[in-house]
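Okay, structure first, notes after.
Every protein chain of the complex appears in place save one, which is left out.
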Amino acid sequence: MNRLITLTTDFGLSDGFVGMMKGVILNINPDATIVDITHDIAPQNIEEGAFLFANASRFFPAHAIHVVVVDPGVGTARRPIALQTGETFFVAPDNGVLSRTLRADHASSAIRAVHLNRAEYWLAHISNTFHGRDIFAPVAAHLSRGVSLDALGDPIDDWARIEIALPTRDANGALIGKVIHIDRFGNAITNIAAEMLAGLDRAEIEIAGRVMRGIRATYADGAPGEPIALISSSGHLEIARREANAAKSLQIEIGNQIRVSP
Amino acid sequence: MNRLITLTTDFGLSDGFVGMMKGVILNINPDATIVDITHDIAPQNIEEGAFLFANASRFFPAHAIHVVVVDPGVGTARRPIALQTGETFFVAPDNGVLSRTLRADHASSAIRAVHLNRAEYWLAHISNTFHGRDIFAPVAAHLSRGVSLDALGDPIDDWARIEIALPTRDANGALIGKVIHIDRFGNAITNIAAEMLAGLDRAEIEIAGRVMRGIRATYADGAPGEPIALISSSGHLEIARREANAAKSLQIEIGNQIRVSP
Partner (left out) sequence: MNRLITLTTDFGLSDGFVGMMKGVILNINPDATIVDITHDIAPQNIEEGAFLFANASRFFPAHAIHVVVVDPGVGTARRPIALQTGETFFVAPDNGVLSRTLRADHASSAIRAVHLNRAEYWLAHISNTFHGRDIFAPVAAHLSRGVSLDALGDPIDDWARIEIALPTRDANGALIGKVIHIDRFGNAITNIAAEMLAGLDRAEIEIAGRVMRGIRATYADGAPGEPIALISSSGHLEIARREANAAKSLQIEIGNQIRVSP
């Protein structure tokens, strides 16, 4: 069995933290294939981690083992957990960072979860500040070698979900959403899913004091420098500028409100 | 068959874009070996992408499949293409990003090219903004499993080349070039290839209002802080400062002119 292990963290690539996790995994399973999703989640930002991981994880094989570590509560009573749904495993701190993925993809009843409390599947020495290396990485490596979920800890069903902020509608029928991520290109991605925009191709879109008209098909549909709205590759309404950084030039920030009026 | 797939993009590592491409590839070919060349090309900078990719690709095995995505025209009529020369494959948008590599390495007549227009080798759903994930990654994965170039689309011979700016000579016999890349250390790499510098070891070199004399062998040939010219590891004339950031301290930018007078 050669299961794929993915890593999503807020550890960055500068300090060797991610390298250590890979060392730990390869010590336990020298044949593991390890893929980085991202390590640049804003430090301790569970909501951003939940969004970026949900976006990316759906493109991986069903038999993947996903390790997701955004962990402000490391060293406290927050539980380390592992979840299984179908052939897919998730290993994470119990703080809701998996909420978006598991909401979108699976009926809750099909999810089995355990509290990781069998220290024989961890490193021998456990620090209080780096469970990614000491608990989550070795647990994922053992799963990749065929250890079963049940062996790793006691079953639980009260693992944490976080509230995913959904768009609302105001009295005039306008859709009110917010910016949830800004990507490397400066595109501002909102929490308004494409499905909610049926019949709104010609809508008036308002954000950060700007008004745009209509939803375009692609970046090049804007004149150079023109702010435009389109559907991002994540399937959400996005504000962009052709060959420019929309967020920087329009002063859009995470959390900003967006209004889509019919 | 276990072909190597390389990835060169302007996607950065923060948003999970590259992770998604790897997920797509491993879904199609679980045994693929994937290597990152760089993902930090300046957004939409085809010329920089062409330079960095040409530099790096010559160190990879001949049987590699190179995916190069700097794609300002994503979602427009610009074609997705694949090229083959000998055992090597290239998968990219048709915008000239491969020009330097194919100019340097191969006679054009030996290159076969196709317009990627067989959707059965793509993801089922194609976004308008992320063909790296939806078209280029799956096509590379299919190539790595032995699918032939011909199966992927119709043959073309008018794929895009971009003009590579070559140095010129002025009336006094001086070589006039320009800065095409600044690396992490602040070294400014120019478009003047080492071959053009025969007999110019003692030349006068002028850039950003500074004059230097001669071409040194290595960084340590400069006094600490002294600006020096030498041959970079890419085989081009480079301006550096020993244990310092030359571009920042001398205010050198991409596009700056450099003059080498005998």
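Letters A and B mark the chains as written, and numbering starts fresh at 1 in each.
FYI, a contact is a pair of C-beta atoms (placed from the backbone, for glycine too) under 8 Å apart; a residue touches a chain by one contact, two chains touch by 3 or more.
Please read these numbers as outputs of a predicted model, since none were measured by experiment.
Residue in contact with the omitted chain (choice from A:37, A:74 or A:182): A:74. When you scan A:130, A:159, A:185 or A:219 for touch with the missing chain, the hit is A:130.
The missing chain, though absent from the display, is touched by one residue of B:52, B:67 or B:192; that residue is B:52. Interface residues of subunit A with the unshown chain, by the touch rule above, are 11-20, 22-24, 26-27, 30, 43-44, 72-76, 127-130, 133-134. Taking the whole complex into account, subunit B touches the unshown chain at residues 2, 4, 6, 8, 13, 33, 35-40, 52-53, 55-57, 59-61, 64, 181, 183-185, 217-220, 230-233, 238, 243, 245.
The rule is simple: only the chains that are shown with their structure count from here on.
We define each chain's centre as the mean of its Cα atoms; on that basis subunit A and subunit B are separated by 31 Å.
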